[in-house]
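Just one protein chain is left out here, and the rest sit where they should.
Letters are used for the chains, namely A and B, taken in the order the chains are written, and counting of residues starts over at 1 for each.
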Amino acid sequence: MQRLLNTFLSLSLIVVAIPAVATPEQNKESFQKFYMDRFSHIEKDDFANGVYALDQDARDQWEAMSDFPPFEDDLDEGEALFNTPFANGKQYADCFENKGQGVRQNYPQFDSKSGQVITLELAINNCRTQHGEKALPYKKGDLAKVSAYMASTSKGERFDIKIPNDKRAQQAYEAGKKYYYSKRGQLNFSCANCHVQNVGRKARSETLSASLGHPTHFPVYRMKWESFGTLQRRFDSCNKQVRAQPLEGQAKDYRNLEYFLTYMSNGLPVNGPASRK
Amino acid sequence: MLLPLLSLSLLMCVFSTGVIASDKQSAQAAIKKATTLLQQSKNLGFEWNTVTPLILQAQDAIKANDFDNATQFAVKASQQAKLSIQQAENEEKNWHFNLPK
Partner (left out) sequence: MLKKTNTLKLLLSLTLTTASLATPLFAATGKEIAFDRKKGNCLACHAMDDGDMPGNIGPPLVAMTARFPDRAILKAQIFDATKRNPISIMPPFGKHEILNDAELEKIIDYLYTL
């Protein structure tokens, strides 16, 4: 019996070891295929609407609310902030390609100079410090407003995250992937336990969304927060649910996770900012 | 009247394992141990959010000169930090079982 079990275990190890050495491109294909097979009636682009792609009742409520988006004021503020020059006369537009218009779909990027993953929020703060301004707090507040404005100028552009042929970029991607699939917290959940294995099922009354499309609509204005929050702020919420200690904004693990998660949604349209419960 | 009660409580001390009266020093040592283990689990990226509150409770108990409770909270914090380190080790082996099939 023990031997049978061992053979079985090593066999299953071989079977699952294959995706572990697959390329990011192959990972992405099987990740997207998993959801498209599971929900064959849903158009791929509709996954960008998160849980509302899967739960019609919730979608009806959400669409009723979308007639008067709760974030209009914050978004206007984001635009004003974006266009306000720094003390040295430069502005955000000077730090980005195409003056910062329509660039959301290219973030996070791997920066081969620093060997780091650069999220849009990190790039915004880098821009500030480079021009002698103080970095803003991550996850919410003015930074999230600026990021939301930048997302809004990118509506409909398709995510195109690149993993360059650089060992450090691949390592960052693999680290993010491992974070996503590892159980953590006292309650012992991986992101995948909820958003892959149990996607579409209900935890109490909440339908679990697909991770395909997770990053496309961030920053998100959550009724619960009454403000914009970045993708990493949402990571905090999910980590707290499983009693794992959330990380600092832009911690390396979070940036790597965001890199992996956004790469998985390559090809989907930018549709942020969006509102959520 | 007091005597049997006293001997009973002595007996309880001898036989009850976990509950040994602690002094300030041993309580502080227990907190130090918990803090070290917590740092270890943080470094591994598997910190639980239950551990720091236990350490804070232990520190509060020390301030209130309640060294027994301080020790118990600290021991519990150590135990949970150890479990999270064990979780990190398990996941090193098991995480890829969660990949979509």
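Heads up, the rule we're going with is that a residue touches a chain if its C-beta (ideal position, glycine included) is under 8 Å from a C-beta of that chain, and two chains touch if they have at least 3 such contacts.
As the structure is a computational prediction, the values presented were derived from the model and not from experiment.
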Taking the complete complex into account, which shown chains does the hidden chain touch? A, B
For the full complex, which residue in A:92, A:107 or A:189 touches the chain that was left out? A:189
Touching the absent chain when the full complex is considered, from A:153, A:170, A:197 or A:275: A:197
Missing-partner contacts on chain B, residue numbers: 2, 5-6, 9-10, 12-13, 19, 21, 66, 68-69, 72, 76, 79-80, 83, 90, 94, 97-98
Identify the residues of chain A touching the omitted chain, counting contacts across the whole complex. 183, 186-189, 193-194, 197-198, 201-205
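Everything below uses one rule, namely that only the chains that are shown with their structure count from here on.
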Along chain B, where are the residues that touch chain A in the complex? 42, 45-52, 80, 83-84, 87, 90-91, 94-101
Per the touch rule above, chain A residues touching chain B in the complex are 16-17, 19-20, 30-31, 34, 178-179, 181-186, 188, 190, 192-193, 196-197, 239-240, 243-246, 253
